[in-house]
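Apart from one protein chain that is not included, each protein chain of the complex appears where it belongs.
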């Protein structure tokens, strides 16, 4: 029996959100409620009626054990880029010069 | 779905009720009808003999050429937008107007939304059967007017008479009115 969570992007800022047990949306995957595939389908349908709150709700498969999504794409989506980016990723001058 | 006609006087709502027929629909005894191309080709004399108005609608894949021989007998041609994102009718409109010289009413039907009305008018449509927004907010002459006046300038020469920016620049350089 596959276990799923329901995710979407928030309309106003586009950030990834997850459906919680309280029927709200959270940015934290830890807050996601776990559904059976059947219940997830119902929840996705409900979310699609919240057209001014979220965009593109869908069900995400979880690994057989644990609470991580099974596909790499969904794991990256849940936790962010796998690389340092922006000011945190600036390469030190000495190395960049290749000197 | 308010149908409006664009005339020199402005945007005029059309009161006539037009029935759009599919390929297998019976032609009603009375009332204005839009018939599909195949019906027109098969029954044009009978259709023209009716007391009420008849127009032909082209589906998005049907070409301007298919009507070119009949354009002088037609007062209404409608082009269908099966989805607003299907832009074939813009080119079909250009060809009907510019290549075949059609001067009758050219009506946009189907998924006709406020955000694409400018393109329609610029490519030669002069009647718009505008669909209401999903919220159900009404489409009025005012909302259509607002959508059509969104841009005061255009860069290209199209079917409408609007001078492109390059012509305005030329006038400005010549010391005329910008």
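Read from first to last, the chains carry the letters A and B; within each, the first residue is number 1.
The rule is short, and it goes like this: contacts are C-beta pairs under 8 Å (C-beta built on N, C-alpha and C of every residue); 3 or more make two chains touch, one makes a residue touch a chain.
Definition applied: contacts and distances are computed from a predicted model.
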Given "histidine kinase", "Sulfite reductase (NADPH) hemoprotein beta-component", "TIGR02587 family membrane protein" or "Sigma-70 family RNA polymerase sigma factor", the protein name in the UniProt record of the chain not shown would be "Sulfite reductase (NADPH) hemoprotein beta-component"
Pick out which of B:7, B:23, B:41 or B:91 touches the chain that's been left out of the picture. B:91
Missing-chain contacts mapped onto chain A: 9, 11-16, 51-52, 55-56, 70-73, 76-77, 80-83, 85-87, 89-93, 95-99
Contacts of chain B with the missing chain: which residues? 60, 63, 84-88, 90-92, 94-95, 98-99, 113, 115-116, 118-119, 122-123, 133-135, 137, 150-158, 165-170, 173
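Quick note on the criterion: only the chains that are shown with their structure count from here on.
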Need the CA-centroid distance for the pair chain A / chain B, whole Å please. 45
